[in-house]
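First comes the structure, then the notes that go with it.
Missing here is one protein chain; the remaining ones are kept as they sit in the complex.
Chain nomenclature is as follows: A and B, assigned in order of appearance, with residue numbering initiated at 1 for each chain independently.
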Amino acid sequence: MTRQGFMDRVLLSLTRLTAEERENVRQELEEHIEDRMEVMLEMGWKPELAEERCLEAMGDPVEIGREMAKQYRGRGWLWLGRAAVLLTVVLCIQALLGVGILFNAWDSLEARVNPQMGSRLDWTESSGQVDLRMPMGNDVLRVFRVSVGKREERRVAEIAMCAYDRWPFGIVAYDWQRYVEINPPDAEAPYRSSNGRGSCGAEYVQTYVELEPGARSLVMAYERFGESQRLEIPLPEGGEAP
Amino acid sequence: MKQTKRQVLPSRRRRTLRRLLIAAAALCLVNRIFLIGLLFPIQAIRQNEERTGTGRTTVICRDWAPELQWSRLTYLMGNEHVTFLTGTYLSYLGWLGDSGAVLDCSEEAALHCGLWSINQGDGKVLYVFGRIDDPAIVRLKIQGRQTVFSEEQTDQVAEETYQEWTLEQEKWMEKDGRRYFLMKTVSYEKSSWSGQDFSVTGYNKYDEMVAEEKIEEGAFTSFV
Partner (left out) sequence: MKKNAIEHTRLLVLSLLVGEDMYGYQMIVELARRSNHTFDMKEGTLYPVLHGLEQEGFVEAYRQEAPSGRERKYYHLTRKGQGALREEKQAWERYAGAVNDVLRGGAEAEPV
């Protein structure tokens, strides 16, 4: 029997092992024989006889293989591990396909830190940055700028606001605008309009409310699904109608 | 004592546990941040709640609609202020959701109702759903016009039928002391089909009309 023949006999019983595990076994047995050979060659044995003696000392290759195979009986673990790998790969592919959602997260974070929207007033009388927040279900409505000026021949207040979900990777509920109303306190505004932009991460809206002379503040109200919220928006100081 | 120990060769068990851990972490990450790869339908329903702003609702009933897609599930959800019909189906991106139709029930009314029409695959399904707040109502009659558009010219009406369904109290569902109903009708019409002019009438035990509501809230979902 040659060394190769010995190894082959052992590995024959190890069909249920992965290729990596089989190679591991082969290498270890190989190394053992190597160590023993070294000792015997030092003692003065001839190489061919030494190898024969070594393989004899190792034992019956079929028995070794059989016993070894018994130790790797954890079939279940192997398939569970493979299933986990498959799941991970599928998830990675899905993440790659859905990578666009990260832009939404960017919008959501930007709305928290530095909300921006260009003013559409024809002429601005006064303006002020504010940070007024109102909870709206699982989302937050933030007023970030209040301006007073002229638009289409009317004296209006321009309320710039943005809505985003509490969780930075979350979605803003759609359709919230229908349920938000801005009016002078105790009255209904005679004229209103708005424009906006946005994504699922953050939605920006600018609302225009016509002002009576002497108006100092506006009230924003939200009512939906049994939730009522109210926010007072003071108008910026400075400047009166020309 | 251990000196500079090199990397330990893993056994099967250890290798599997490590792989499971990585898979679980990836799942958490992809679910929470990318909002896809959902393993369970209820997760998609929670996402639909987020999308429509209803807040937390509970499941009132589930309907399996294989006429639309083999995995299609429609959920009737509700809480104190909301009745919500929404759905989900399994795709290669995990469970995906459709927002469906939402009813704001915070105002007082005898009856709240809505409808949802879905076109997917070869099937078309129409759901009429709602909440019955008036305890006197024991029977519902749902009426509506179903329009079938011709196949050749999709804006030409081919057929119009008036349909009526009756729903007795036994068929309703109850949750947290509130009563809900869900009616489903299926059509396999080759041509385009829509439900219009629907109304729901409630009758008491003496067969007197107690309330009538025209359905204002509706959703139309189409997978072309």
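Here is the rule we use: a contact is a pair of C-beta atoms (placed from the backbone, for glycine too) under 8 Å apart; a residue touches a chain by one contact, two chains touch by 3 or more.
None of the values given here were measured: they were computed from a predicted structure.
The shown chains contacted by the absent chain are A, B, with contact judged over the whole complex. Of the candidate positions A:4, A:71, A:114 or A:228, contact with the hidden chain is made by A:71. In the complete assembly, the contact with the undisplayed chain comes from A:63, out of A:23, A:63 or A:152.
Interface with the hidden chain, as seen from subunit A, comprises residues 10, 24-25, 27-29, 31-32, 34-36, 38, 57-61, 63-64, 67-68, 70-72, 74. Subunit B meets the missing chain through residues 2, 5-9, 11-14.
Here, only the chains that are shown with their structure count from here on.
Subunit A and subunit B have Cα centroids separated by 26 Å. Interface residues of subunit A, counted against subunit B in their complex, comprise 24, 72, 74, 77-78, 80-81, 84-85, 87-88, 90-92, 94-95, 97-99, 101-102, 105, 136-139, 165, 169-171, 173-176, 224-227. For subunit B in complex with subunit A, the residues that touch the partner chain are 9, 12-13, 15-16, 19-20, 22-23, 26-27, 29-30, 32-37, 47, 50-55, 80-82, 92-94, 99, 104, 106.
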